[in-house]
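Only one protein chain is missing; all other protein chains are in place.
Let's look at chain A:
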Amino acid sequence: MSTAQQTKVIARTEGKLIARNKTVLFSATLFPLALTALYLIQDAEGPLAAAGLTSIMVAIFSSMTVYMTVTLTAVSRRQDLYLKRLRSGESSDVAIFAGITLPTALLCVAQMIVVVVVLAIIGFEVPSEPWWIVTAALGSIISCLAMGLGTASVTPNASAAQMTTVPYFLFVIGSVFATPFADSQLMDLTPGGAIVTFARMAFDVPTPGSALTAAAGLVIWTVIGIELARRFFRWEPRS
C-alpha cells in the first residue's frame, strides 16, 4: 500500500474526528465570518489597506487554524497513544504526519476561499497579481504545518500546548503588524513579514522586500519546524 493511500485513509479519519469536535467546527465557521466582518467595517480603502488586511487574513488563518490545531492534534493523538497505534500498523511515518495534518490544512484553505469569495461578491479591491496571495497562503500553511509538528515535539501534553503555541503565534501575528513600520527587507525572514511582502506584491504596492527573500523566510521556518520534529518528535508520551 502506497504512502499516498495510507495518507488518504488517515486524513479521512482525521477529517471525521475534526467534524465531530464542536470546538474546532465552531472556530472554523467563526473565523471566516469574523474576518469578513473586519473587511467590511474598516474604513481604509485602496491597495495598501487591501494588502494589509489580506496579510492579516493569511497570518491568522494559518497560525490559528493550522499551527495551533496541528500542535494540539499531534500532542493529543500522542497522549491518547493513537499515534503509537497507527505506527504499530503498516503506515509510514510520512503518511501518519501527512494524514493527521492534511485535513487542517484543507480546512484553512476552505476558510480562505470562503472569505475571498465573499469579498469578490461585495466588490472588494481585486489584486492585480493574485498568485502572490496563493503563494503567501500556501507558503504560510506549509511553514505553520512544520512549526506545528516542531512545537508538538517539545510539548509534553495537551494542556501545555496552550502555552507552547503562544510564542510562535504571537511572532507570526506580531511580525505582520511590525513589518510596515520596520520598512526593511530583513523582515521578510519573519513569517509575518514574508506574508506582507507577498500580499503587497499581489496588490502592486511598493515593498522593501522581494519574492526571493520572502520565500526564503517561509522556507527557513519550514526547515526549523521539520528539523525540530525530526530531532525531538516522540510517538508516545514520556513515561
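The rule is short, and it goes like this: contacts are C-beta pairs under 8 Å (C-beta built on N, C-alpha and C of every residue); 3 or more make two chains touch, one makes a residue touch a chain; residues count from 1.
Assume contacts and distances are computed from a predicted model.
Hidden chain, UniProt protein name from the list "Molybdopterin-dependent oxidoreductase", "ABC transporter ATP-binding protein", "Multisubunit sodium/proton antiporter, MrpE subunit" or "Peptide/nickel transport system permease protein": "ABC transporter ATP-binding protein". Of the listed residues A:I10, A:A137 or A:A152, the one in contact with the hidden chain in the full complex is A:I10.
Remark: the omitted chain is touched by one listed residue; of A:M1, A:A110 or A:A216 this is A:M1.
Take chain A: the residues that touch the chain left off the picture are 1, 6, 9-10, 13, 16-17, 20-21, 77, 80-92, 235.
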